[in-house]
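Below: the structure, in structure tokens.
Here the complex is missing one protein chain, while the rest keep their positions.
Per-chain residue numbering starts at 1, and chain names A and B are given in the order in which the chains are listed.
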Amino acid sequence: MVIDWLPSILIVALLLIGVVGMLRRSSLWRAGRPEKVNIIAGLLAMPGRYFKDLHHVVERDKYMANTHVATGGGFVLSMVLVLVVHVFKVEQQIVAWALLAALLLMLVGAFFVFKRRLNPPERLSKGPWMRLPKSLIIFALTFIVLTLPAAGVLPEGTGGVALIAVLSIGVIIGLGELLFGMGWGGPMKHAFAGTLHLAFHRRPERFGGGRSTGLKPVDLEGDVLGVAKPSDFKWNQLLGFDACVQCGKCQAMCPAFAAGQPLNPKKLIQDMVVGLAGGTDANYAGSPYPGKEVGNAKGGPNEIITAGLVSQETLWSCTTCRACVEECPMMIEHVDAIVDMRRFLTMEKGETPNKGSEVLENIIATDNPNGYAPGSRTNWAADQNLAVMKDKKEVDVLFWVSDGAFDMRSQRILRAFVKLMKAADVDVAILGDEERDSGDVARRLGDDATFQSLAKRNLATLGQYKFNKIVTTDPHAYHCLRNEYADFDKDGALAGVEVLHHTTFLNQLVQSGALKLDAFKGGKVTYHDPCYLGRYNGEYEAPRDLLRSLGIEISEMERSGFRSRCCGGGGGAPITDIPGERRIADMRMEDASATGAELVAVGCQQCTAMLEGVVEPRPEVKDISEILVDQLVEEVH
Amino acid sequence: MPHKVISLISVGRHPQSGRSRRADQDSRAVELGLKLAGTDLDVVHAGSSEEPVLRQYAGMGLPKVTVLEQAESADALPAISSYLKTQQADIVLTGVRSESGESSGMTPYLLAEQLGWPIVARVADIVEVKDGEAQVLLALPRGQRRQVTVKLPFIASIDNAAEAARQSAFGPGLRAKMEAQSGSTEEDSVRVNWSEAPAKARPKRLKVVKAKTAADRFKAATAKPQGGSGKVMKNESAQEQAQAIFDLLIEEKIIR
């Protein structure tokens, strides 16, 4: 009877349509620029990446992790078995029972998905995503009923035509969502795109416990610098955007979103999806960019993004704190995308907002963002009796001073650190006036040409001297030196050199007993993790160890460690200065005040400046080296 | 009919680092030129077409820069003047003073004299060009403006009060065409005899007391230097405090 075959035909038909959709979807990604990816190795590594790295992120939310394992695992298993049982008609009861078990597992998972969707948190997208648990349940139930005869629970032909018809509708609804939807842009697209995204990720180093946070250099010979149109992204970046599940974890973590600035990382990624597929954002059912209505954005693969799809302020609101990337279960690289688009605005259009253009011009003309005379870079150290590389040529530790040298507040940090190094008898020297801005601000503002020029000139300077370690008090310079200069270091100026943040270095000194410190006698202390030290470089422990070595019991903020909230000072955000409803620094200071701390310990001059900019009364803000120096036991020689 | 506008550009010098850059006033002249003529603006430089600073100007959105190729020591004036004579320009824009070289600010005046055109100095804005006449705003001290009209064609030197130059974008700057023409070979013969040295700091004028008596001279010599901590008024009434501030403003000639 034909009708008996109907479900099987439907399965095959939907599977084929789904596959066609997937092929079509892949062609959309291929509109992106080429990028070399090891396809085979990626595919082979994919399951491992899924079960280890991705799951590691998802597991931060136990409820959802278990739900997803049940639903996803159950679905994959049952889909395979559905093909075996219902298409290839393998008539072994054990297989049918296995299918039933898988479907039950999936049903349980789908039930919990359903439960979460009953009263979903604000960060989750609604729209088609609200339909998903129902489709999942229909799929599971339909196939359970359909499989019961094969398992021998029900006799063949139970229910007759009517049931077959009902079940066929179930098959259409269930598989329509799961197979057709997967290929044609439904919520289930995430499974297909996500799988491939994991396989062909642009930063494979991130998997297996690694870290890859340095921005990729721009080819300055290219015909367009940066990303103007969606098709200017690398193909695997486009693929990455398509993997988004709209869980909104990024949105919940984004400091700019919380401050009411017009940025929502989830919406941004969805707008990129709109861009790569063409169309409008009318179907987007999540939170908008604060202060902007949904439905007006339009774009296509070959249309300029900032002309209608995403506004410029959105791109300039980002502090590049990487909280979204850290939180994303699909390992999407939001910051890369934002900086790519900023590069176009700065290097092609010359539209860096507010003080941006002035800062860039200063960096170009004076190698520092505020346009000070390059010859006054070492003025702060006039009384420090510091050796200069030019005279020493060879030294154990090179102290990278960074642009804090020009800022009177940051100079206090520098002096404290120098005093500590002197107390520990470190063989140290500075570059003096030969040092230049690390290029961090220029790069985050999208001016990669200036960054590259600075990087090359700094490397050429460094290449003249011999040293074992570079230590810096500025996490931004630290990040550039450690993660981003390697792309330009053709002569190996930094080969074999250990790049350290001062907290790491001081911690080594304290642990080795080179520094003698008194116990700290002040009040409660909390520690603010700088983004460029923590999320960018994974250094969460050294600063805490240092505080502990003073006998301080740190009262941690609710958001600390890898979830630390940005101070608002990164990514050139204070320069581009996009207005919001609140200031990010104020919110961070509220976090700190909530712990009842009287002192906020910081490991970054930029964070210090931002947090100290909060109107009093507020806890005091000090760099860790400043706290240490107050407790230093000076030995009389 | 759109007007033909030419902006003259030179290599600037950053006041802090002394490095080459696009000169402040010249780039404002380009900005004003772009406002008047859009990308039809002709931007002219006398010097080397290899000069990287030209790319910074071009980054303001210029498709090409005309370069009158000549050695650094050559006088720019004859080249520019003969170039202008071949062009049917309506408005020529320059900076008030160059940031490198002699910085005499004579270029626009000499060009005007040679071409027989009027020159308006320290222009803040060109508001309107109509009926062979331009309405020009001149910059005066303390942000004041004077409105004048000038007959076309004319030369204008652009003051720092003019609208700031737009940001220079790296990409377009890199791709702009440098159209080289031969410039002049005339050496600046007068300048050869000058001696040049890095600027010495100018001494601040001291208050010289020409005292008639020994006692006055003694007093002047031993008088406490001004400065130290300022005066703090704590318990006076608001009126007295305001009076003290006001007296200081009068003394400093802020309020006249």
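In the analysis below, a residue touches a chain if its C-beta (ideal position, glycine included) is under 8 Å from a C-beta of that chain, and two chains touch if they have at least 3 such contacts.
We take it that contacts and distances are computed from a predicted model.
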item	value
Undisplayed chain, where the name is taken from the UniProt record, one of "Cytochrome c oxidase subunit 3", "Phenylacetate-CoA oxygenase subunit PaaC", "Extracellular solute-binding protein" or "Electron transfer flavoprotein subunit alpha"	"Electron transfer flavoprotein subunit alpha"
Which displayed chains the hidden chain touches across the whole complex	A, B
Given B:K64, B:K85 or B:R145, the one touching the chain that is not displayed	B:R145
Contact set of subunit B toward the excluded chain (per top definition)	12-13, 15, 18, 97, 99-106, 109-110, 112-113, 118-122, 135, 137-151, 154, 161, 190, 193-200, 202, 205, 208, 210-216, 229-234, 236, 238-239, 241-246, 248-250, 252, 254-256
Sites on subunit A contacted by the missing partner chain, in the whole complex	354-355, 370, 407-409, 574, 577, 579, 583, 609, 612-613, 615
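Throughout what follows, only the chains that are shown with their structure count from here on.
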item	value
List of subunit A residues in touch with subunit B within their complex	220, 224-225, 346-352, 356-357, 360-361, 364-367, 371-374, 447, 449-450
Residues of subunit B that touch subunit A when the two form their complex	14, 16-17, 19, 21, 59-61, 166-172, 174
